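FYI, not all chains are in this one, though none of them got moved.
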Amino acid sequence: MVLPRVQVKELRRTYGFEEVAIVPGDVTTNPELSVPSFEIGPYQFTIPIMASAMDAIVSPAFAGLMAKAGGIGVMNLEGVYGRYEDPQSAIEEVRAAPRETVTEVLQKVYTVPLQERLVQERVRDLKAAGGVVAVSVTPQNAKRLAPLAVEAGAQIIVVQSTVTTARHISNSYAGLSFSDLKAEVNVPVLIGNTVTASATLEIMEQGIDGIFVGVGPGAACTTRDVTGMGVPQVSATMECAAARDEFFARTGKYVQIITDGGIRTGGDVNKALAAGADAVMIGTPFAQTFEAPGQGFNWGMASPHPALPRGTRLNVGASASLEQVLFGPSRRTDGTHNLVGAIKVSMSMVGAQTIKEFHEKAELVSAPTIATEGKIFQRAGQI
Amino acid sequence: MVLPRVQVKELRRTYGFEEVAIVPGDVTTNPELSVPSFEIGPYQFTIPIMASAMDAIVSPAFAGLMAKAGGIGVMNLEGVYGRYEDPQSAIEEVRAAPRETVTEVLQKVYTVPLQERLVQERVRDLKAAGGVVAVSVTPQNAKRLAPLAVEAGAQIIVVQSTVTTARHISNSYAGLSFSDLKAEVNVPVLIGNTVTASATLEIMEQGIDGIFVGVGPGAACTTRDVTGMGVPQVSATMECAAARDEFFARTGKYVQIITDGGIRTGGDVNKALAAGADAVMIGTPFAQTFEAPGQGFNWGMASPHPALPRGTRLNVGASASLEQVLFGPSRRTDGTHNLVGAIKVSMSMVGAQTIKEFHEKAELVSAPTIATEGKIFQRAGQI
């Protein structure tokens, strides 16, 4: 029997942070000359770092500290802040839950309904704390909550879910038009998360101002285990940044690309920027600050999902001030402190004085830091 | 001396579950719209999940529960169910064996001869438990046992061995013609396992209804250590699914592809489906249910092999109900609970409302989740 030839397509190789490195350049500069600034619409930020919209990280007070530091903290309006008069008590309940039942406790805590009154009150709290007020909602609730938030003083609207596209099909709620939302709220709108050039282009066509890149890579999120979905962050960022560049060349509008998830060290931040990100959104390193409301604990917003929880509460430990994490002086050498210093040094090593120059001059190479046998047993001896 | 040039052929790269990820799509849907149904011949199933024909998993009672849940449990007629009046006592003997001698106990338990009377009695037990009756036999015994099983009420015949081909050469028994078997039993016949397009095509040419894909990947099976044989599941599924598509385009007959082995999480299930499977066959996650007859223990059907045992009895622990494993609510976040929910969410993230749409829309990328040094020592600190 002569069998027909069956062809199987090749799989495209994608890369995560631990698999790449940045090549030093032919010109170097002094780190003092590096200016890693970032802007969203009319707002300028001196550091390209956003704090994740997670309940254990961004309270109004924490957002105020982020603003003072030159960055942005995004508060999740649909977390405990929009559900509880005393959000910290809900956080304490999660913190106190025994490990065995924490998923149930998380699920229970988040069944308390959202209150529009609280949503607006929290926005006012943010405003009082100072800085540009940035809040996040899910696509399902964006049409209802975003205008309320803007009315109360929100200056940046983030619409975020695990995967968000410009074309969502649903029976239970009418699809969200990003361009309609943008027209209604009339403030910068950022959408996420996505990981492909095509989805990014479709979102950009609707006139939004920024895109969050990242599905499945975060420490407090197990989307990839649970669903198999995800693209490693370096490749996802490269692809979405290429879409941004194409869109900019074609339309003259520059849309911010923000890599969100899986970032632990200054090295990770720099790799995201080298891959084309304009800024990064960070969770765990901020959850580890003394100032975070979770006080050493953290959980993702998909963790309390009633049917399909992804991720859980992690005991990440509070071990440094926000100041140390962002600017040092560092007392640790694993790259988790002085993230801004690390950005400046990295920029200086390729001779870049702005993030845009960093995009142009930083070459990434495939350089896996795999666990070799030798290293495992060498270190095992030291532990 | 001028040496001749010697050419060595390149090795084709193959992929397992842990080396790929599914890329989110440009359109998303609400998970409620996802309908992951599956059919074998005239039978419809609401979930694309089969329970493995392993003694510690599919008893008649368990098969009834699988049917109620919308899937299929396949009972192995050549295991303890076809050999013992009281199969549970044989299972208890294996469960109770000390670790050092368990392989000997397994070998002994399976030397008790098959009884045709018991084979038929068990099929009637399955029928009594409800649902479509599916049973498995080996190629060696198929001609003898399959007609007996159908006579007693079996509705689907599975012919399964580690590697099964349409052309088997033997001195000790006449080769099995799948088309003859199919003509004789006149019910849907599924054959496995295979891992290549060519072997799949040859089997499909004989008129059978489904193919099991998977050699060597299962947790309770060490075929690959013992023999070196095997193809990682994602590549094997992609290849066999491509053969199915070619065969369908040429003949109009759609043969079901069922990925069997190595599946632990919802992410694994989704990757198998994204690679082209119509359904999956699962062992370990069901062995971990309270309802499984092995009550927390599991072993493969190659484990008791008298001369070349592959795999052994594993203590996998019973930790959830079948309901939780299939539909949640999940109390774990590692992807082992709520497999059907995970399928629906994954389908929704690529905008697929049926498994066939999922085949078309889900792109797999190479995205290794290798153990990096950092992760190993980071986690080691948490254990």
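Annotations
We call the chains A and B, going by the order they appear; numbering starts again at 1 in every chain.
Criterion: a contact is a pair of C-beta atoms (placed from the backbone, for glycine too) under 8 Å apart; a residue touches a chain by one contact, two chains touch by 3 or more.
Since we're looking at a predicted model, the values are computed, not measured.
Of the identical chains making up the complex, 2 are displayed, while the complete assembly in this file numbers 4 copies.
The rule we apply is simple: only the chains that are shown with their structure count from here on.
The angle of the rotation carrying chain A onto chain B, fitted on C-alpha atoms and rounded to the nearest 5, is 90°. In whole angstrom, the spacing between the mean C-alpha positions of chain A and chain B is 38. Residues 15, 20-30, 32-33, 197-198, 201-202, 205, 235, 238-239, 242-243, 246, 250, 265-271, 274, 328-335, 338, 341-342, 345-346, 349, 351, 363-377, 380 of chain B touch chain A in their complex. The touching residues of chain A, counted against chain B in their complex, run 1, 3-4, 6-9, 11-14, 16, 18-19, 103-104, 107, 162-172, 194-196, 198-199, 202, 215-216, 222, 224-232, 235, 303, 306-312, 368-372, 375-376, 379, 383.
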